[in-house]
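Have a look at the structure that comes next, please.
Omission of a single protein chain aside, the complex is shown with its protein chains in their original locations.
Chain naming follows the written order as A and B, and within any one chain the residues start at number 1.
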Amino acid sequence: MSANLVAPVHPVEPTSTRTKPANHAVRIGAEPSALGRRLILGIIGTIFLIPVIAMIEFTFRDGLAGSYTVVHWTGLFSEESARTYRGLYQAIENSLVLAAVTVGIVLVLLLPTMVLVHMQFPRLKRTLEFICIIPITVPAIVLVVGLAPVYSVIVQVLGGSTWTLAFAYGITVLPYAYRAIQSNLDAIPVKTLSEAASTLGAGWMTVLWHVLLPNLRRGVLAASFISIAVVLGEFTIASLLNRRNLQTALLQISQSDPWVAVIFALFALALAFVLLLIIGRLGSATPSRRKS
Amino acid sequence: MTTTLTESRATSAPVTGATVQLSAVVKAFAGHTALNSIDLNVAPGELVALLGPSGCGKTTALRSISGLESIDSGRILIDGEDVADTPTNKRDIGMVFQAYSLFPHMTVLENVEFGLKMRKVAASRRRERALESLDMVGLTKHRDRFAHQLSGGQQQRVALARALVTRPRVLLLDEPLSALDAKVRVQLREEIRRIQTELGITTVFVTHDQEEALAVADRVAVMRDGRIEQIGTPEELYATPTNAFVADFVGLSNRMPANLIDGTVTLHGCNLNLLGDPMPDGPVIALVRPEDMVLAADGIAGTVIASSFLGSLRRTRVRLSDGTVVAIQHEVERHPLPGEPVSVRLKGAPVSALALKPKK
Partner (left out) sequence: MALAKPANRRRRLAYAGLTPFAAYVLIFLALPTILAVVTGFFSDDGTLTFDNVTGLFTPTILATFGSSFWLSGVTAVIGAVVGALICYAMLGTKVGGLLRTIIESAASVLAQFGGVMLAFAFIATIGVQGLVTAILRDTFGLDIFADGVWLYQVPGLILPYVYFQVPLMVITFLPALTALRPQWAEASATLGGTRFAYWRHIAAPVLAPAFLGSLLLLFANAFSSFATAAALISQGSQIVSLQIRSALVSETVLGRENMAGALALGMIVVMVVVMWAYSVLQSRTSRWQQ
């Protein structure tokens, strides 16, 4: 073998094991140190928990007496409460119906349109995207100014019940629902799949129902959950069009019984958190595209 | 030589590179040992290629030299000094990554100037030297472009210019060509070799492509599972591999069942010398190079399966009478057709052998 050594070799010292230095990414500044991370997230996280804790603490207060009681929680299940809170329960029902109808609009109007544009009218994609982003630029408070005359017509045609608000809500959830479905559409090879299916003999209905929709489950679920969260939290349009939904009812009842109002606010918050946690997990559960 | 980065390196004359030495370097990640006591000595101005399959530790070894990976035990010496406590930015090295390493918001020129800027070189001098470096890789006229406007090959040339502008004492290349098209790869590896020789800079080059390693390096270290299996010149590795892994990894080999008796491999009636360390007697798999076999008038009987035209030579696959399929490399004038009966003869070159695993 040729000489492997040209330069003088230094005698090998007994192997020194040094204390492990920080991970290289931390040393070059690309990442915060574990301590820094914990400090930042810990402090900010605690600050953000304070209002939630304050809400919880509030629900256990006994009026101005200064002591604590569970009566506000137990009162939810008592006989008299069913009467007193009937308005609130009605409002909750309204909100749930609104959420359902809004999700319906997303599934029946938005989803097919997005799939259609993606498959047949790719040049309209930018337009569709623009339309679905407009509700961010035209916020609810502005929209409602113009919705009042529109709804005065709707009331004549469909009656004055609350569920018709869902038409307006469908617009307000457009940006979120669009983004959720579009990121799913972008991730699956729609054109290739439908072409493969049609060479195998499938008609467009079969392609839509059996090939595309099953692959869009993640985006559709995410869009639905986000829409539900947004609808449950909506106040502006309901309030200014004089309808009762969860949020307007909470505001009203907070004046007579603030504790129950806060309890239900906590429920709504928890529900939204669970929904969005599920969406988050859904997103990470799908396998990423494998490299060929 | 000191570790401070001073203006004394301001000249663009060729620098005799530093020595690089790894002594008994061990590095373990959670679960597996990436480097299992590596010893490596790189002479000044030498280009050593670290070659091996993915997971063999070659990239870890390279990153340990750069300081981007810390080691658990052992020593890393650059020009004789232990760099264990020297952070990456003070080691005076140049590094070229596989891809995406150009700063996206800076022009090509600004990218190349960056190392000089970190060394507080004055602006005019900086520009001068950066243009020189760009000229070395032939991209002067792209100096005001941005990374996303360049092709993959051009980006890597800029990365090279950027790494070399400070005249570091060691150049480290982490699979710089793997993300490029085949033709660009061949062109660029020759350019890298040319520049490296001109500058006389000590270089360590990691690759998984054995053709690349053989073409470019002064010496090649074949690695597997955190160890260096063999280090030597490309010719040595190809002709005299010390074990079957190296023989199999470097260049093509045909696997043919044979018998080993007393250091001699008996294969189809031929007696061939065994390459590498002695092995116990018994049935083995002999590794025979395609160019060590010929299509002759007589010999082992076989049928042609297919023949591939490779420009300057042909490679023909033949099924021998005992069922083994071998590839034979020969001149292009002979064009065997599928199904044609042929005879194969061994030239008699020494072979490596793999021990046959005992049947359970």
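Operating definition for what follows: contacts are C-beta pairs under 8 Å (C-beta built on N, C-alpha and C of every residue); 3 or more make two chains touch, one makes a residue touch a chain.
Worth saying up front: this structure is predicted, and the values here are computed from it rather than measured.
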item: Which displayed chains the unshown chain touches; value: A, B
item: Absent-chain contact - pick from A:L98, A:L143 or A:V211; value: A:L143
item: Absent-chain contact - pick from B:G74, B:G94, B:G153 or B:G251; value: B:G94
item: Residue ranges of chain A at the interface with the undisplayed chain; value: 25-32, 36-37, 40-41, 44, 48, 50-55, 57-58, 64, 105, 109-110, 112-113, 116-117, 120-121, 124, 131, 134-150, 167-168, 170-171, 226, 229-230, 233, 235-236, 239-240, 247-248, 250-251, 254, 258, 261-262, 265, 268-269, 272-273, 276-277, 279-281, 283-284
item: Those residues of chain B which, in the complete complex, touch the missing chain; value: 5, 66-68, 87-95, 97, 99-105, 114-115, 117-119, 147-148, 159, 162-163, 166, 172
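Keep this in mind: only the chains that are shown with their structure count from here on.
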item: CA centroid of chain A to CA centroid of chain B, Å; value: 50
item: List of chain A residues in touch with chain B within their complex; value: 1-2, 4-7, 9-10, 12-13, 15-18, 20-21, 24, 27-28
item: Contact set on chain B toward chain A in their complex; value: 19, 21, 23-24, 26, 41, 43-44, 46, 63, 67-70, 72-75, 77, 80, 84, 87-89, 219, 231-233, 236
